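The structure's right below; bear with me while I get my questions together.
One protein chain is absent from this view; the other protein chains keep their places.
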Amino acid sequence: MKNICVALTNRTNYSKLKMVLRELRKYSNVKCRIVLSSTILLERYGSGYEDLQRDGFEIDKRIDCVLMNDSHEAMAKTIGLSVVEHATYFGWRQPEMLIIVGDRFDMVAPAIAASMMNIPIAHIQGGELSGTIDNVIRNVITRFASLHFVATETSARNLIGYGVSQNSVFDYGCPAVEYVSQIDVGDHFDNKRLGKEFKREIDIRAGEKYFMVMIHPDTTNQLDVNMDEVLKAVASFELKAFIFYPNVDAHNSAIVSSIAKYINNDNFYMIRHMPLEGFVHAMAHCSCMISNSSSGIREAASFGVPVINIGYRQADRERNKNVIDIGHRYEELRSTVEDYLDYRFEKENIYFKSSCSNQIVAKIMQFIGEEVCQ
Amino acid sequence: MKNICVALTNRTNYSKLKMVLRELRKYSNVKCRIVLSSTILLERYGSGYEDLQRDGFEIDKRIDCVLMNDSHEAMAKTIGLSVVEHATYFGWRQPEMLIIVGDRFDMVAPAIAASMMNIPIAHIQGGELSGTIDNVIRNVITRFASLHFVATETSARNLIGYGVSQNSVFDYGCPAVEYVSQIDVGDHFDNKRLGKEFKREIDIRAGEKYFMVMIHPDTTNQLDVNMDEVLKAVASFELKAFIFYPNVDAHNSAIVSSIAKYINNDNFYMIRHMPLEGFVHAMAHCSCMISNSSSGIREAASFGVPVINIGYRQADRERNKNVIDIGHRYEELRSTVEDYLDYRFEKENIYFKSSCSNQIVAKIMQFIGEEVCQ
Amino acid sequence: MKNICVALTNRTNYSKLKMVLRELRKYSNVKCRIVLSSTILLERYGSGYEDLQRDGFEIDKRIDCVLMNDSHEAMAKTIGLSVVEHATYFGWRQPEMLIIVGDRFDMVAPAIAASMMNIPIAHIQGGELSGTIDNVIRNVITRFASLHFVATETSARNLIGYGVSQNSVFDYGCPAVEYVSQIDVGDHFDNKRLGKEFKREIDIRAGEKYFMVMIHPDTTNQLDVNMDEVLKAVASFELKAFIFYPNVDAHNSAIVSSIAKYINNDNFYMIRHMPLEGFVHAMAHCSCMISNSSSGIREAASFGVPVINIGYRQADRERNKNVIDIGHRYEELRSTVEDYLDYRFEKENIYFKSSCSNQIVAKIMQFIGEEVCQ
Partner (left out) sequence: MKNICVALTNRTNYSKLKMVLRELRKYSNVKCRIVLSSTILLERYGSGYEDLQRDGFEIDKRIDCVLMNDSHEAMAKTIGLSVVEHATYFGWRQPEMLIIVGDRFDMVAPAIAASMMNIPIAHIQGGELSGTIDNVIRNVITRFASLHFVATETSARNLIGYGVSQNSVFDYGCPAVEYVSQIDVGDHFDNKRLGKEFKREIDIRAGEKYFMVMIHPDTTNQLDVNMDEVLKAVASFELKAFIFYPNVDAHNSAIVSSIAKYINNDNFYMIRHMPLEGFVHAMAHCSCMISNSSSGIREAASFGVPVINIGYRQADRERNKNVIDIGHRYEELRSTVEDYLDYRFEKENIYFKSSCSNQIVAKIMQFIGEEVCQ
C-alpha cells in the first residue's frame, strides 16, 4: 500500500489541513501517515497534537526538536535536528508524496529532507506574500515542491512568475478557509462552544462586546509591534478580551513578558490554545480582532469581523475588505478600535472556494497514480 | 572588527572563490573567516582543505558532517547535521555577511543557518540552469540570499524573473572563469605543471593526445550516464586518459565501481584530486573532454577545448560553442570523439568578465558599510 | 601552547571549579579553554555564564543544546546533540586534558566526546554516593576519566573498589567547599551581600529568622518529594524564606508548578539564580535549610547550619553532623523544623581540605608534562 505523509509543525497547520486529512481518509488504498514535529508537540504551545487525537487521527511519528533557547541560533538548530529525524522517518516509510502547508520556519525541515530523498512534495498556500522572513521560507518551500495548491489567482500568477511550471499550480482555494466557513458559529457568543474549559472561566455574555488579540513576533524586526502599547490600548476600553500567546519564535519572549504584566487584569483571558472550532466561534462574534496574524487576514472575512492589523508582519498579504492597517501606537490603536467597534463588513472572502480539499486530494491521488474517489 | 564568513563544502567551491578570497585579504579592517564542511574535509574526496592551506588561507572552522552511507537519506542527514553546526559557528562569529557559491546540496546547510539567524548572504552563480536537482538547490539558495553575483546576462534575467529585486543582482561574470583564464598554461602538456605527484607517474609526452573524463552521478536519474559505456569507448582509442572520481552524492557508487574495473588499464590515470592549476593545465591541452561536469561547460571554452557533454545533467546550462551534447552509448560516444579529436574552437567564453572578483568584493564591502579598496 | 579544556554545564559546576580556574590562570604556558553547554547558557536557569564573565573568565565556546520539552526523551536528545558539538569543539582545540566535575546528566556529553577522542579526563568529585541516577552518571563519568580528584577518603576507597587504579585517585578535598569556607560571610544577614538586586527586594533584617528551600526533582522517583507539602509547611511558620527554582530535568515542572502557587506569598522570595557568594552568605545565616540538594549536605556544615534533608535524593551521600533526614510530609517537616530552628552545629566539614585546588591543578600539570607553579 502506498504511503502519503503529512507533516505538521504547529496547531495552525492542523487547522489548515483538517479538511484535507478527512478527504485522505476516504482512500482506503492509500495510507495517510501523520508526522508531527516542533511546537505542535509542546505543552507550552498548546499541545496541538491533542486536537488530532481528539479528532481520531493516528499520529505515526513524533519528532521532538525544539531547543529551549529563545534565539535565532536555536531556531536554526531546531531545523537541523528536524531534518536529521525527518530523513530517518522518510527512509522508513518511503512515502509516495509529502503534503505540507504554509510558510513557517520549522516546515523547511521536512521539505528539505523529502527533497533530498526525491520524495515529491505537495505544498499548500504557496505564492502568497506577507511581510517578513515568511516570504523567504514560503518561496524556499515552493522550490522544493512538485505540486502547488494555491488559494488565490494572484498567488497562482506569482508562482508562475517565479518560474514554477503552470501545469503544477492549482488554484483550488484555501482549505482552512473552506473549513472555517462551514463551521456553525451560532447567533451569538456562547462559552460552551469554545470546545474546552479554561483555567479561568470565560464569563462573556451573549451580545457582550469583546476583543481578540493575537500578536506574534516579527522575526526580522522586533520593534514592529510594541505589545505593551497594544495591551494598554485594549485594556483602556475595559471590555473583555482574549489575549493569545505568540508562536514559538526567536524573540517571542518580549511579547510573553508584556502579557505577563496583565496577569491580574480581570478583563483579559490569556489563552495558550483554543480548539479551532472554539477560536472560530469566538472570532465570529468578537467586536474586533487586533492582530498581526494571518488568521485575521484570511479567515475573519468569512464572518465580516473588523480586523485591525498592526505593523508590517502581514504587509504584503492579499487582503479582504475587513482589514484596517495601522501602526502599534496607543493613540492610533485606540481611535481605530473606537471607529470599528460596532461595525460589521459583508461576509466575503477571496480565499474561499468550495470543494477545495476534495480537489486537492483528488489531484494528489492522480499524481501518485491512484484512482480518484467520486 | 567585522567578520565575513565564507563557507566552502567541496574542492570546486574553493576553485570558484579563490580570487574572491584573495580580494578579501586586501581589506585589513574586515576579517575573512573560512568555514569548511562536507567533502572538502575528506581524504576520499581529495582533501580539498589542503589546497587552502597550501595557498596560505587560514581555516577558521571545520565541520565534519558527511555520513558514510551512499543513500539519499544520508545526504539529508548530512544537511541536518551541518545546519546544527553552522548555527553554532555563526552564533560564535556573528558575521556581517556569509559568502557562498554554487548549487550543491551541502551548501544549503550554511544558507539555512545564516538565513534563520538574519545573517545576509551573498550568493555567487545564482540564476543559472542545469539539468537536475541542482536547479532546485540553486534556487533555494537564491531565496535565502540578499546579494546575487551572477555570471551572465541570462542568469541576471532569470533571477529578476523569479521575483528577485533588480537592485540586488550584479552581473560581474564568473570568478572561477576569471581565475582560470589568467593561469599560464604554457604551450603544451607538461606533467610538472600538474602541481602534484600522483601515485602512478603521469607519462604523457608534450603533444601526445589524451582525454579528460569527468562524470558525476545524476541524483535524479541514475541511468542518465552509463559509466561502463563511457570508459569502454574511451579505452577503445588506446590513448591516455585522466579519469576523475565523482563527487560525493547518493549513488556515486555505480560510477566508482565502473572506474574500479579499469584499475589495471595502463592508459588510465584515476584521479581523486588534482590541484586546480594542474587541472586547468591538463584541460587546456587535452584532445577533448568527456564530461557531464560544469567545468566542461564553463571553463573549458577559455582554451577552445572540445567538450563532449553526456546526458542531461547539464541540459539547461548556458553553453559556449565548444560543447557537443550526446547520450551515453558506446557508438555515439566513439564517433563523436573521432569527429572532434583534432579540432580546436576559438577561445571565447560567455562566463568571463574582467575584474569580476574585485567588483564582487567591493560590492560586499559597500553592503556591510565598509570603505572600498582602490 | 597546550590547551586544557574545562567543561561547565550549569551554574553549580562553575561554583565548584571557580578555585580550580583561578589556579589554572597562574600557568602562563598553558591555555585554559572554557566550554559551556546546557543550562549554564539559559536565562531560564539563571544565565550562569554571566558569573564567569563577571569574574573575568573568557568563554571559549558556547554549545546550546537543551531541548524545550520537559521529558526524558528530550534529556537524552540534549546529550546526543551535546556530544556532536563537543566532538567538533575538541577536534578544533585538541586539548591535552579535559577537566569536568560532578554527576549531572549533561556532563556525560563532554566526557563521551573526549573519551572517544583519546583526550584524558580529570574528574572532580568521583566516588561519592547519592540516591538517584546521579550515581549512574557519576560512575559512568569515572569510567571515562584518567585522573580522579575525590573529596573524602571514603570516596577514594569506593573508586579503588570499582577497579580504578589507586595511582590515579587523589584525595585532595572538595574545591567547592574550599571556596565556600574562605568566603567572608560577616556576622549577620545583610541583603547587600547577596551580590545582586532581585526583582522583589529582600527585606530580611539582621538577626531575623529565615529559611532556605532548595528542592530538585528526583528523576528516578517523582514522588520522592512533594513540593506542595514542603511549601505548605514552610509557609506555616510565617517566616521569610528563599525558595529556589529546581535544576533543569525531566519532571521539574511539578516543582515549578508548586512554587507558582505561592507567587503571592509575601514571605517567599522565589529565586532563579543567586550569585555564589550571596548564596553562601544567605546559607550561613539562615535558621535552617530545607533541601534535597547536595549543597545542603556538603557546604552548609562549614557554617554549622542545620540542614533538613528531604527524601532519598541524597540518601547515600556522606553526611556531616548537621544533616537531619526526614520524609516530605507536612507534619514531620513542621516538627523537625521546630526542633532545629534555633540550633547551631559545630563548624566542621569532612569535605574540606586546605590547598585543594592548588594541588589538583599541580597534579594535572604534572600529568600533561608541564612544570608546576610554586
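We call the chains A, B and C, going by the order they appear; numbering starts again at 1 in every chain.
The criterion applied here is as follows: a contact is a pair of C-beta atoms (placed from the backbone, for glycine too) under 8 Å apart; a residue touches a chain by one contact, two chains touch by 3 or more.
In this text, all values refer to a predicted model and were calculated from it rather than measured experimentally.
Visitor: From the listed residues B:V20, B:L52, B:V66 or B:V323, report the one that touches the chain absent from this view.
Guide: Among B:V20, B:L52, B:V66 or B:V323, only B:V66 touches the chain that is not shown.
Visitor: Which of A:A7, A:V84 or A:L98 sits in contact with the chain that's absent?
Guide: Only one of A:A7, A:V84 or A:L98 touches the chain omitted from view, namely A:V84.
Visitor: Of the residues in chain C, which ones touch the absent chain?
Guide: 71-77, 79-88, 90-91, 105, 108-109, 112-113, 115-118, 133, 136, 139-140, 143-144, 158, 161-163, 219-220
Visitor: Which residues does chain A use to touch the chain missing from this display?
Guide: Touch set of chain A with respect to the missing chain: 61-64, 81, 84-85, 88, 91-92.
Visitor: Write the list of chain B residues that the hidden chain touches.
Guide: Touching the chain left out of view, chain B contributes residues 41-44, 64-71, 73-74, 77, 81.
In the analysis below, only the chains that are shown with their structure count from here on.
Visitor: Most central chain by CA mean?
Guide: A
Visitor: Compute the centre of every chain as the mean of its C-alpha atoms, then state which one is farthest from the centre of chain C.
Guide: B
Visitor: Roughly how far is chain A from chain C, centre to centre by C-alpha average, rounded to an integer in Å?
Guide: Inter-chain centre distance comes to 43 Å.
Visitor: Report, in whole Å, the distance between the mean C-alpha point of chain A and the mean C-alpha point of chain B.
Guide: A distance of 41 Å separates the two centres.
Visitor: Mark out which residues of chain A touch at least two other chains, giving numbers and ranges.
Guide: 71, 73-74, 77, 81
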